[in-house]
Structures are given as C-alpha cells and as structure tokens.
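I'd like to ask some things about the structure below.
Yeah, one chain of the complex is gone here, protein chain that is, but the others are all in their spots.
A and B are the chain letters, set down in written order, and residue numbers restart from 1 in every chain.
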Amino acid sequence: MIEGIELQHILIVTTLMFFIGVYGFLVRRNLITILMASELILNSVSINFVVFNKYLYPDALQGYMFAIFVIAIAAAEAAVAIAIIINVYRRFKSVNVENVHEMKY
Amino acid sequence: MDILSLFVVVPILTMVGILFTKGLKGTRTVAAVGMGVQLVMAFNLLYQYFAERAKDTVSEMLFRVDYLWFESFNIHYSVGVDGIAVAMILLTSIVVFAGIFSSWKTEDLPREFFIALLLLASGVFGFFISIDLFTMFLFYELAVIPMYLLIGLWGSGNKEYSAMKLTLMLMGGSALLILGLLGLYFNSAPDGGALTFNILEIAKVSIPHDVQMFFFPFLFVGFGVLGALFPFHTWSPDGHASAPTAVSMLHAGVLMKLGGYGCFRVAMYLLPDAAQEMGWLFLILTTVSIVYGAFGAIAQKDLKYINAYSSVSHCGMVIFALLMMNKTAMDGAILQMISHGLMTALFFALIGMIYGRTHTRNIYEMGGLMRIMPFISVAYVIAGLASLGLPGLSGFVAEMTIFVGSFQHQDVFHRVCTILACSAIVVTAVYILRVVGILLFGPVRNKEFETLPDAKWYEKVSMVTLIIAIVAIGVAPLWLSDMIRESLTPIVDKLTAAAIN
Partner (left out) sequence: MDFTYTLAIILLPLVTFLTIGLLDKSMPNKLAGVLGTASIGTSFLLACYTAYQYFFVYGMVDGVYQKIIAYHITWLKFTDTLHIDLGVILDPISVMMLLVVTTVSLMVHIYSNGYMHGERGFNKFFSFLSLFSFSMLGLVVATNLFQMYIFWELVGVSSFLLIGYYYEKPSAVAASKKAFITTRFADLGFLIGILLLSWYTGTFDFVQLTQTSAIGTLESPAIATMGGISFMGLSVISWALILIFMGGAGKSAMFPLHIWLPDAMEGPTPVSALIHAATMVVAGVFLVARLFPIYAIAAPDALTVVMWVGAFSSLFAAIIACTQYDIKRVLAFSTMSQIGYMMLALGVSKYGGENGLGFTASMFHLTTHAMFKALLFLGAGSIIHAVHSNSMLDMGGLRKYMPITFITFGIAWLAICGFPGLSGFFSKDEILVAAMQNNTPVFIIAVVVAGLTAFYMSRLFFSVFFGKETKYHHTPHESPKTMTIPLMVLAFFAIFAGYIPFSKFVTSDGAAFATHFHWNVAIPVTLIAFIGMGIAYVLYFKESTIPTKVTKALKGVYTTIYNKFYIDEIYLFVTKKILFNIVARSIAWFDRHVIDATMNGFATVTNYVSNSIKGLQSGQVQKYGLVFLMGALTFALIFIYLVTK
C-alpha cells in the first residue's frame, strides 16, 4: 500500500501513458520517436502489473516478475530496433517511416 | 524394397546421384542410366505381372504393400498395381527414357533441369502405383509443380505467361480435386467405422446417391482439367508451345494421362451412380472436344500448336470412351492413352529436333525437309500415320476399340455421339497430311536449311524407342488389350450395377 495514493490515480496515469504511447506510435513518423512511444506503452503496462500485484495480491510475486520480463525484453527489443534504425538511416539517410517503403507489397 | 516403391525410389536416387555430378555430360549420363534402369524395371514388372496372373492370382491389385503413414487421418502409403497401372508405368518409363535422350543438349543449368524432370517422373510413377487417395493426390501434385519451373526456366517464347497459366489452371483442377477427395474420405464409412482413403475399401461401400451426385463433378472436372477436357483445355496449346522438348513429351505423353486415369480410377469407380447419371453431360463435352480439337488443329501454323490441338482431340477421345462405360470402350480408352502418349511424345521430340535446327516452328517457313533430314522426316510421317490411325501402328488399335466399343452402347444418343466422333478420323487425316505436305514434302523453301544435319545418335535413340513401342502395340495388340480388359472387370461391374439401379 503506497501511502496516500489510490489505485485509481495510478491507473489513470498509466492509461494516459498508454494512450500517449499509442498516439505517438500512430502519428509520429520518426522511427526513434515510434520506438520511444512503444517503450511508453510497454512501461505503462509494466506499471500496471506492479500496481495490481501490490494492491490486489500483496503476497504474490508474478506481477513483479512480469514487469522484469517486460523490461528485459524491451531492452533487447530496443537494441535490435535501434540497430535496424541505424541501418535504415545508413541506407536511406533518413529515419522517417514514409521514406522507407521498399518492401511494400 | 518392394518392386513398386522402387519406381519412386529410383528416380529419387538418380536425382541424388545428379547432385554429385558436374556439367552436362555427367548429369545426362546419370539420368540416362537411371531411367534405363527404370525401363528395365518396367519390363520386369510386366513380366512379373504376367507370371503372377498365370498363377491365377485373382486379387484386383497385385504386389500390394501397405504402411501406415499418418495415423489420425488413417492415411496409408499403400501401393499396388493392376494391368492398367502396369501398362501406364510401361508407357511412362518409355516416354521418360526417350525424353532424357531428347534433352541431351540442355546447355543451361543441366543439373537443375534433369532434377526437375526426374521429380516430375517420380511423381507420375507414384501416382500410378498409389492405392491410397491421399498419397495419390500427393504424387499428383509432385508431378504438376515441377512443370512450372521446367516451363518457366527452360521454356521458349512467352514462357512465363504459359507456365503461370498452366500451373494455375492445373492448380484450379487440384482445388476441385482435393474437395472431391475429402468428400470421398468423409463418406467412406457411412455405417460408422474408420474413415479411409483407400480406393479398394471405398469401392466396397456404397456411398449415398446425393453425396455421389455432389462430389462427382468435383472429381471428374478436377481430373478432366489435366485430361484437357473441353472447355478447360486452353492451358494445353500455350503450355506445350512454350515447354522445352522433353517437358512437352512428358506432359502430353504422360501427365495428361493422369487426368484420364484419375477419371475412371477415382471418379467413375468410386462414384458409379453419379457417373451413370451425369455421364451424358460430359459425353457432350468430349464429343465437342474431339471434333473441335481436330478442326482447331487444321487452322494452326505453329507445329506445337497443331499438336496441342490434336492432343485435345485425342485426349477427348479417351474421356469420351471412358464415359461409354462398357468394357470394350474403356479398354479402348486406355489403349488410346498409351497410344497417344507414345505418338505425341514422338511428335514433340521431332518438333524439338526440327526447331533446334531451323529455329522456327512456323510450317510455312519450312518445306522439303524430307530431302534434308530424311531420318527425322520419316519418323514424323510414321508419327503422323499413327496419329491418323493407320493399321499396324498403335493409333488404329486404340481408335477402333473405342469406336466398336462405343457403338455397342444400347442407347441411341451414345451411338450418335460415336458417329460424330468417328468423323474426327477424316479431320485428323486432313491436318496431319497438311503438315506433312507443307513441312516435309515439296521443294525446299528456305535455302539456308539445305545444309542442316540429320538426326544424331541420341536423337535416334529417342525416336527409335518410341517408334518400336508404337509399332509393337500396333502389330500385336492382343496381350495389352487382354491385360487391360481383365483389370477393368471390377470397374465395369460396378458401373453396370449402377446402371441397373
């Protein structure tokens, strides 16, 4: 139980985070920003895991474990994604998704 | 290894052998040796078959081998042959053998070419020995798919278009086919019990009438597409025109026979009531295709197109005779498959040789080839005469058996169709003699052709193999015809029983 903060408040924050992430993912054209947006989504979910764990089942650990998993995978994913982005940049001299459409249909 | 599975294994082994060869010479030698072995095996099979029958073995299929392959759907690898399958295997090995020698000079990517060719061959052999519908279908697809590569890569002319068209149309047929096969499968045990893909077991049960009527068109048209059933024949002219020589030979000679074979072995044998009831519809289509193909051939200029249309006419005759559903006519149908397979393979081999020399297939640009290349020309005349049904060559035996058999049908409509089909022999004579007259006889039209060489030894091997087979069947048809008739008994019995109902 975190003092003074209610579950709903935290959920509102994570929901906001999530939708900011979704919004960013959908509308930004810069690959780096898209990556950042997707990180936001992941993080919002991680927070949810932790918070639900804490508030609903204080004795269990699954929520924390999941959050750690997500963080680890997000790290790996970020590494791969950035590697791809760098390659894309080298090839197209741009990280704008609209310029990268070689594999379209 | 049992005697039948070897027919699939030997081509595969040959393919593996080819992987270890370098260059054209090694490749073609390995391929020729492999298919030579196959040919010997085919004759051995024939001998074994007669030996077995001489012992009064009455079972429908001989040399049965059965392995469970996929348990949950009760799919077996199940092989066995009757006289018809033996005859078809013999035909296939002769045509493949001749085909290898016809592609003796495949310069680009020889290894890949021969591997694809052998893959096709193993598919065809597998099809003919299969008793299990699922493996049969598997081998069928195995035979059809390499065609795409063979035409698309080694073809000539508008090859991408033709390869695509051929493959897509045949795949369309396959789509109908798999539906039909599944229909059979799920109705193979109407009284409960295990569902099965085994032809012999499905033949024992009586499938409900409505189910038969529903699935018969799927199966018949599905196989009919490959058998160039009007109006699904248009892949044939384009496909043949673009295909390389050996592929045309195999395709027209053998692959189109899978269609006819499937029509009676699967569609008519397993769904006899529907065959009796819906036969008339397809009979009209085939009658049209016989006459239509023959007339279509008259107006063509390209040698391969002429032959493709003639194949439509001749293969139409196969399905036409099957639909008469009596023993003589069906016997004729199978003889016609064999006869057409041999002579059309010979035709395509010869066209390949002529094209390889003159670099044209337009008959009006050639002329007087008889003097320049007598060996090839004489072989062409023989093929032509076989095609127009000259006694002493295989075509006559087949056509006459079909006509006499078809005319035995009690129904007047069927006899009228027979008379219409008979008229094709005149039209056939017209287009064959037209080509022979323009192409081989007359003065030499193009002076550059004067110096072209006659057949090389490997081409002669290819031609002579086929000619011997054509003449052998034409001169002494009784053994073959008897072998086929005997094996037709269960199929005809079922159809007759259905007719009485």
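Convention: contacts are C-beta pairs under 8 Å (C-beta built on N, C-alpha and C of every residue); 3 or more make two chains touch, one makes a residue touch a chain.
Source: prediction; values computed, not measured.
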Left-out chain, listing which of the shown chains it touches: A, B
Candidate in contact with the missing chain, chosen from B:Ile425, B:Leu452 or B:Ala499: B:Ile425
Listed residues B:Phe320, B:Phe347 or B:Phe396, member touching the removed chain: B:Phe396
Interface with the undisplayed chain - residues on chain A: 22, 25-27, 34, 97-98, 101, 103-105
Residues belonging to chain B that touch the chain removed from view: 165, 168-169, 231-235, 237-238, 292, 295-296, 298-300, 327-328, 368, 370-371, 385, 388-392, 396-397, 400-401, 403-405, 407-408, 415, 418-419, 422-423, 425-426, 429-430, 433-434, 437, 440-443, 477-478, 481-482, 485
